[in-house]
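Note sheet for the following structure.
Only one protein chain is missing from this complex, and each of the others stays in its spot.
So that you can tell them apart, the chains are marked A and B in the order they are listed, and the count of residues begins at 1 in each.
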Amino acid sequence: MSTSHSKAAKEFLKNQEYAKWHDATFWSVRTKRDKMAYGLEEWEQLREKASAIKRHTLTHLDEYLDQFATNAEKNGVIVHWAKDANEFNEIVYDILSSHHVKKMVKSKSMLTEECEMNPYLEARGIEVVETDLGERIIQLKSQKPSHIVMPAIHLNHNDVGELFEEKLNSEKGNHDPTYLTYCARLSLRNEFLTADAGMTGANFGIAETGDIVVCTNEGNADMSTSCPKLHIAAIGLEKVIPNYDCLAVFQRMLCRAGTGQPTTTYTSHFRKARPTADNMHIILVDNGRSEWIGNPTHWESLKCIRCGSCMNTCPVYRRSGGYSYSYFIPGPIGINLGMLRDSKKHSGNVSACTLCNSCQSVCPVKVNLGDQIYLWRQQLDEFGTANPQKKLMCKGMTVLYNHSWLYNLATGMASWANILPSFVLNNGLNPWAEGHKMMQFPKKPFHELIKELDK
Amino acid sequence: MSNKEDILKKYRSNIHERFEMPDLSDITPITYKDPLSQFIEMSKNVGGNIIEVKENQDINALVKELYPDAKEIASNLSEITIATRNPDTIENAQALNGTDVGIIRGMFGVAENGCIWIPQQMKEKAVCFISENIVILLRKSQIVNNMHEAYKQIAFDSKYDGYGTFISGPSKTADIAQVLVMGAQAARSVTILLMPD
Partner (left out) sequence: MKIGLFIPCYVDAVYPEVGVATYKLLRHLNLDVTYPLKQTCCGQPMANAGFENEAVPLAEKFEDKFKEFDYVVAPSVSCTAFIKLNYPRLLKGKHECQTSDKIMDVVEFLHDVVKVNQPLGTFPHKVSLHNSCHGVRELGLSSPSEEHVAPFNKIKDLLQLVQGIDVVEPDRPDECCGFGGMFSVEETAVSTQMGIDKVERHIATGAKYITGADCSCLMHMAGIARKQGKDIQFKHVIEILASGL
């Protein structure tokens, strides 16, 4: 009885040393988040406000998007609207080719990952250089991100050292993280200086002013926009928020929740093109969002600010890693967004949850992640992706529990299982026996014992 | 119909229920008895250096003292006399590469996280990021408690009104083996000079 996730997770766990390290690493990020949360008396109040701001904004988003675009255009920014991933890629390519761009540097953007922009541009002869160190590492390694905030977390310093020896001509055998970071700095510095365009994502778009706000620790969004002559900002519709008062709430929570820091090093507001550059472009991307708002049980996933804290706290993510999930975003939010994106394709992730609800308890915007996963499970049968063995087991249980005489018979006989030879119970047909020693069934179930107690 | 109208129309038609904007005035954010002390502590926490400048102290001499090996110093601030490059008159942003120290002005600091609001006040903002080290001049009376207060008062420059940023310490990353390294893509060190009023 397996799913795409359970099979991948099983492989992941075969390397016990690595799995332990992975679990400990993310738990420590969760612990840092805890320290931040306990350090602010207003933490739970902020979560409630953040959730309420998002619910308001998302259900009035058409108005805020209009306001945002109008104000951005007043600032001289060129605003584009992309209905889907393909249109987004086309718009980007259009802008770049009309400016004869050969190389573009970009800061982190999960949205561009969602739209698969890099391969689209590369196929058309435009070099795309990731400048977030984690993203750059996996780009050089031709891998996908395994986490939305720490995309290269699955690699250790030796992996990176060997990669840099090959790709950046770094000193052989020197795998010290400080040295490797410095090598990347030099290499990327050259890219910033020679790029024709810079692309950023957007953590937030401010409707009242038309600002794009980008939060980084490395300063790579600022470097990407300080030297090249063109700035393109890619932003998902749901990232637009009303005003600075709202921004304060989210800015304070984003990094505390995501990495356990009180702030990112840089919180940058891009309002107009640089005085010595060409235009600034903003591309607003729909790609399903205008549909998801209509889903009565799952629209709240749009509240997500992509902090990553749900993954860090998820005991299943920690023990299976980002690559065990079929969607490019893993963990609790990934399960939910994947199902919104393509429920048949990503049904195999829905098993990756014990419904412990830790994710719901950390989420800074109170997305009801666990509750939604429970609801997705109810729909798998309708999607045709319910596990047939699980379905059979459930039907079996229904029969058993609905017929008292059958139930009583089963519980009365259960203790016979105690004397069955091991091979009968401990085999591939009994998944419980994989990790557990079978329990001893008592001779008498409670409903028999109570008769004696009552006398 | 343009894409904008299509998208907005589709979105609007799918909204089920509408929620009101919550009241944000009852948020009780953290405040400090001594915001300046907290700001100083947080600045150090995030990897910055912070120096309280005395009345009439020569900041040009101070910078030279802090960075004795600095060859290229970039600044457009009128009180800086030791600059070898000017981000207002430099031919292009790329030419600022190789700057050892960039000296810029911050408008106010935020005690809760060591952030300093820095609106663009020069032609090439690259100086804030491309310099190996940056020195930020900040009036020490200009400290607010938290980001709620900060966002009530951020302002952009009247001339270079297209960009502003909060900077908290040097550029950093922990992307390689979770080891925190100062100096990722931008400044490798930040020194804040707390100026008397």
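Rule of thumb we're sticking to: contacts are C-beta pairs under 8 Å (C-beta built on N, C-alpha and C of every residue); 3 or more make two chains touch, one makes a residue touch a chain.
Keep in mind that what you see is a predicted model, and the values were worked out from it rather than measured.
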item	value
Touching partners, among the displayed chains, of the absent chain	A
Among A:D94, A:E122 or A:E434, residue touching the chain not depicted	A:E434
Selected residue (touches chain absent from view) among A:E44, A:D84, A:E122 or A:D342	A:E44
For subunit A, the residues touching the chain missing from this view	1-3, 5-6, 9-10, 13, 19, 23, 27, 34, 37-38, 40-41, 43-44, 313, 315-316, 319-320, 350-358, 360-362, 374, 377-381, 386-387, 390-391, 393-395, 397-398, 400-402, 404, 407, 410-411, 414, 431-432, 434-439, 441-442, 444-450, 453-454
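We adopt the following convention: only the chains that are shown with their structure count from here on.
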item	value
Distance between chain centroids, defined by C-alpha means - subunit A, subunit B (Å)	29
In the complex with subunit A, residue positions of subunit B that touch it	2-4, 6-8, 10-22, 24, 27-30, 42, 46, 92-94, 97, 112-115, 123-126, 128-130, 146-148, 150-152, 154, 156, 160-179, 181, 183-187
Subunit B-touching residues of subunit A, taken from the complex the two chains share	25, 28, 40-42, 45-46, 49, 52-53, 55-56, 59-62, 65-66, 69, 75, 79-83, 87, 131-134, 137, 150-153, 156-157, 160, 177-178, 180-182, 184-185, 188-189, 192-193, 217-220, 222-223, 226-227, 237, 242, 244-249, 251-252, 259, 261-276, 280, 284, 286, 289-291, 293-294, 296, 299
